[in-house]
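Here is the structure we will look at, set down as structure tokens.
Yeah, one chain of the complex is gone here, protein chain that is, but the others are all in their spots.
Coming up: chain A.
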Amino acid sequence: MKMLEVKNLCISFGGLHAVDRFDLSIDKGQLYGLIGPNGAGKTTVFNLLTGVYKPDEGIVKLEGKDITGLKTTEINKAGVARTFQNIRLFKEMTVLDNVKAALHRSYRYQTLTGILRLPAYYKQEKAMDEKALELLEVFDLAGESEVLAGNMPYGKQRKLEIVRALATNPKLLLLDEPAAGMNPQETGELMETIRFVRDNFEVTILLIEHDMKLVSGICEELTVLNFGEELTHGKTTEVLNNPEVIKAYLGE
């Protein structure tokens, strides 16, 4: 069974067909790339997949289960987590609390338990701390767990977004330009981390990226979007050598 299957996805804003008849099919455990020039509709696809927008037409299936038109919250519960192109951290909260907020569903206790500070509160909070620090350790952020998220450097904020998304225990992870604003060395490290995450957390990864070094380095397959429509899809090397794709990026 496919991890993600998208058929005939459409949305228009006014007269603009932002995404038109979009198909996508990703196997379990794959590292899949979604590329295209600026304004091609890549982030709109992410917003459709995560329920920020409701599609006009089309079907989205996660492991065979129809998740089309569900609310963002429910789609996350179904197993899809994401990061954002323009970083959306909980800026006034510490790095640790950002991750703990995402552990919300995995570690439960009642509100009243929290107010009265019953033993279950201490037990669950301790378990959450440990789990959150373990995740932060993977991304080398454990040392800054008490820093306010908004005060961290840009590259680390991007990493923290990935940690937060992973903390919800997803099957499918959507990364929206994870390398944006990173220098070549940071991008290299990020590639290692993304591979590590895929192998160790048993997630399938779909990412949007402009950095071709990262795309050709880690993506196994690609889909190219242009003006809301699919230009082509297939194995990374084939797609990147396709004259149509080069034309879309560089013009005639």
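Going forward, a residue touches a chain if its C-beta (ideal position, glycine included) is under 8 Å from a C-beta of that chain, and two chains touch if they have at least 3 such contacts; residues count from 1.
We adopt the following convention: contacts and distances are computed from a predicted model.
A.B. asks: Which listed name, "Branched-chain amino acid ABC transporter permease", "TENA/THI-4/PQQC family protein 1", "NADH:ubiquinone oxidoreductase 30kDa subunit domain-containing protein" or "Protein pafC", is the one UniProt assigns to the chain that has been left out?
C.D. replies: Matching the unshown chain against "Branched-chain amino acid ABC transporter permease", "TENA/THI-4/PQQC family protein 1", "NADH:ubiquinone oxidoreductase 30kDa subunit domain-containing protein" or "Protein pafC" yields "Branched-chain amino acid ABC transporter permease".
A.B. asks: Can you tell me which of A:92, A:140, A:199 or A:244 touches the chain that was removed from the display?
C.D. replies: Checking each option in A:92, A:140, A:199 or A:244, the one touching the absent chain turns out to be A:92.
A.B. asks: Of A:102, A:141 or A:219, which residue touches the hidden chain?
C.D. replies: Per the contact definition at the top, the residue touching the missing chain is A:102.
A.B. asks: With the missing chain put back, which residues of chain A would touch it? List them for me.
C.D. replies: Looking at chain A, the ones touching the missing chain are residues 50, 52, 71-73, 76-77, 81-82, 84, 88-94, 96-98, 100-102, 104-105, 107-109, 111, 114-117, 121, 124-125, 128, 146, 164-165, 167-168.
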